[in-house]
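Encoded as structure tokens, the structure appears first; notes follow it.
Just one protein chain is left out here, and the rest sit where they should.
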Amino acid sequence: MLAFAVRRIVYSVPVLIVASFIIFWLGSASADPLAPLREKNPPAPQNVIDAETVRLHLDQSLIPRYFSWLGGIFTGNFGPSVVSTASIGHDLGDRFLVTIRLIAVAMVIALVLAVLLGVLTAVRQYSKFDYAATFVGFLFLAMPAFWFAILLKQAGVSFNLAVGSQAISTIGQASVPPPQGTGAYILDIIGHMILPTISLALISYAAWSRFTRASMLEVMNSDYVRLARAKGLSRSQVMVKHALRTALIPLTTVTALDIASIIGGAVVTENVFQWKGMGDYLVQSIRMNDVYATASWLLLAATVVIVFNLIADLLYGVLDPRIRYA
Amino acid sequence: MTSPEEIDLSPNGSRPAAGSAPAKGDVVLEVRDLDVSFPSDDGPVRAVRGVNYALRRGEVLGIVGESGSGKSVTSMAVMRLLPNSAKVSGEVLFDGRDLLTLSEAEMTRVRGSRVAMIFQDPMTSLNPVYSVGAQIAEAVRAHHDVSKAAAMDRAVELLDKVRIPNAAERAHSFPHELSGGMRQRVVIAIAMANDPDVIIADEPTTALDVTVQAQIMEALSAAQDVTGAAMVLITHDLGVIAGQADRVMVMYAGKLVEAGTAEDIFYTPRMPYTLGLLGSLPRMDRPSERLTPIPGSPPSVVNMPPGCPFGPRCPKHAGICDETEPELRPTTSSEHLAACHFADSLAGAEAGDVFDTEVADPDALAALAKESQ
Partner (left out) sequence: MPEITTQTRDPQVTTGTDREFTVGERSQAQLVFRRFLQHRAAVISLGVLIALVLLAYVGGALWKYDPGQYTPDNSVPPSWDHPFGTDSAGRDQFAQVLRGTRISLQVSVSVAILATAVGTLWGSIAGYFGGWVDTVMMRISDLVLTLPLIAVAAMLAHNFGGTWYLIALVIAALYWAYVSRVARGVVLSLREKEFVEAAKALGASDSRIILRHLVPNALGSILVNLTILVALAILIETSLSYLGFGVTSPDTSLGLLVSEAQTALTTRPWLFYFPGLFIIIIALTINFIGDGLRDAFDPQQTKVRQ
């Protein structure tokens, strides 16, 4: 098991390195960090532009620039931002903590919802409940993430107006300034998280729920579930111990594969609820042609995706004895 | 080849002597007028049509038929393991109770403890994520309130009884680590776990290598010895049944077409289909005989026309066969039943007398070969 884990970790390092180069190359090729300066009216003096060129390492060619960026990352320096006072590493770190909170909670909600609905619709296949849940699932699959988030936000505003409190916050990831006391602080954070996490979870659960349903149906028709029934186990014992346990294994892989699109969904959701998270940072960086910030953002996202897939692979090895030590 | 009467599978001798009328208390499982149909795009598929049989304590009852003849569906209906879309009617009397009318909870108590089942494909019958020991122990604990450790001990004991070497060690193996034959022994051990009264084995050797088949049949005999259970042995292979079954039933198109003792079926069959089955079986004792294949294939059981379903393939076919479907009627004895309008005229017939040895049309074969290129 340990050897398997180590092998998988070692294996993902080259993937990450190649990914980092592609990210850096794409970022550099698609944006000119000096463009805003040049297009300024009146134009910035040449000496300012020259100084920026040197500060942003634009006097070097792509390859050395890439290696100095990559080397810097190991020492915590993610390269110079176009905003000369900003530290990319510091900003990304802060915002990562905000966003991972949203993603983690939303994913847990989405997974619970997906498994619950997936199992129920499989057990009651072709029932009214199955049709209704399927339709709702398809509806969320067809819903633009931000459109739904905006509606939810509006509903939150109306709710607050109706009850005359700010229990459900609709703007930002926390109150500014934060309330005094640990209890109040935590409540404040939770109040701000309610709408964005619900929004992201509902947009994300449907595909997993469909998958769980299909997987359950397949297992429920399997020979070993029939044998488990022939043994004299009750329907519920068979469902939990045999069907669910086996049907959920492939869901780990599917969830991990979808993490990239969840991050994408988080970017949009954060923008609707005006969180100062990674989504907002990405949009700003792209707008300002902040090449190092954009590349660092993408590298962080790619790392998260790769780590999630790594965890899913290891988990799969634990859950399915056929894979173990393979 | 041993003749059936030379094999005595029940050590306690409770089996009634062949030919004698069974005492009423001897019947452990009785199926009456069993009908099963499935809905389909083209109307109901009548998979089982009015099947009747009684299984006596300790005996082995063979059910033979081609795939699609309804033999597996019959046993799944007895276990109540058919999908909900199946429409089942009739009675399945076990221990004086009709299994078809039991509540799901009551039926759960019967399954595995009183009536156990062995399925065809050992490669898919076991859950891949649990050790085989755990899967046997689960069967024990489903009906007995014992500790996990005690159930596991019992599992090892059972594995030993089906002759799995190093049972204590093997109990911790996962299914994918075992061969097909080994896995089928595990499935047999699961069936034995609660000393059932009836074991239904649905094509237990079909998915296995020929070399392993004999070992599995041995393990099944051992299972019967240990538990004293009566066994329903379902197969499409008369050879498998020959040495094992006390009585044999032949199914065709969802119906019983012949039933009797093993001797009746093997030596004095009274239904052309049974004759055909025997004629297509290679026999060691009569090497000079040609095999006689049955032409055609079984009918679809959707929208069946009136008349005998075997009619279109039958060499004895006559006008009456298209009009009325023959009833199952006693022939040589009250035990030996056959459903054929010409049952009496078949006395003493051999397969070669009725079927042609060469029915394959050379032109059709050539056309087939051409098409597949």
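First chain written, first letter: the chains are A and B, and each begins at residue 1.
One rule holds in what follows: a residue touches a chain if its C-beta (ideal position, glycine included) is under 8 Å from a C-beta of that chain, and two chains touch if they have at least 3 such contacts.
Keep in mind that what you see is a predicted model, and the values were worked out from it rather than measured.
Asks: Using the definition of touch stated at the top, determine which of A:87, A:237, A:261 or A:274 touches the missing chain.
Replies: Only one of A:87, A:237, A:261 or A:274 touches the chain omitted from view, namely A:261.
Asks: Pick out which of A:66, A:224 or A:297 touches the chain that's been left out of the picture.
Replies: Result: among the candidates, A:297 touches the missing chain.
Asks: Footprint of the hidden chain on subunit A, which residues?
Replies: On the subunit A side, contact with the omitted chain comes from 15, 18-19, 22-23, 26-27, 30-31, 126, 135, 138-139, 141-147, 150, 154, 221, 257, 260-261, 263-264, 267-268, 271, 282-283, 286-287, 289, 294, 297-298, 301-302, 305-306, 309.
Everything that follows uses one rule, which is that only the chains that are shown with their structure count from here on.
Asks: From the C-alpha centre of subunit A to that of subunit B, how far is it in Å?
Replies: That pair's centroid distance is 55 Å.
Asks: Taking the complex as given, what residues does subunit A use to touch subunit B?
Replies: Counting only subunit A, the residues touching subunit B are 222-235, 237, 241-242, 245-246, 249, 319-322.
Asks: Subunit A touches which residues of subunit B in the complex?
Replies: The touching residues are 79, 81, 104-105, 108-113, 116-117, 119, 121, 124-129, 131, 138-139, 142-143, 174, 176, 187, 190, 193-194.
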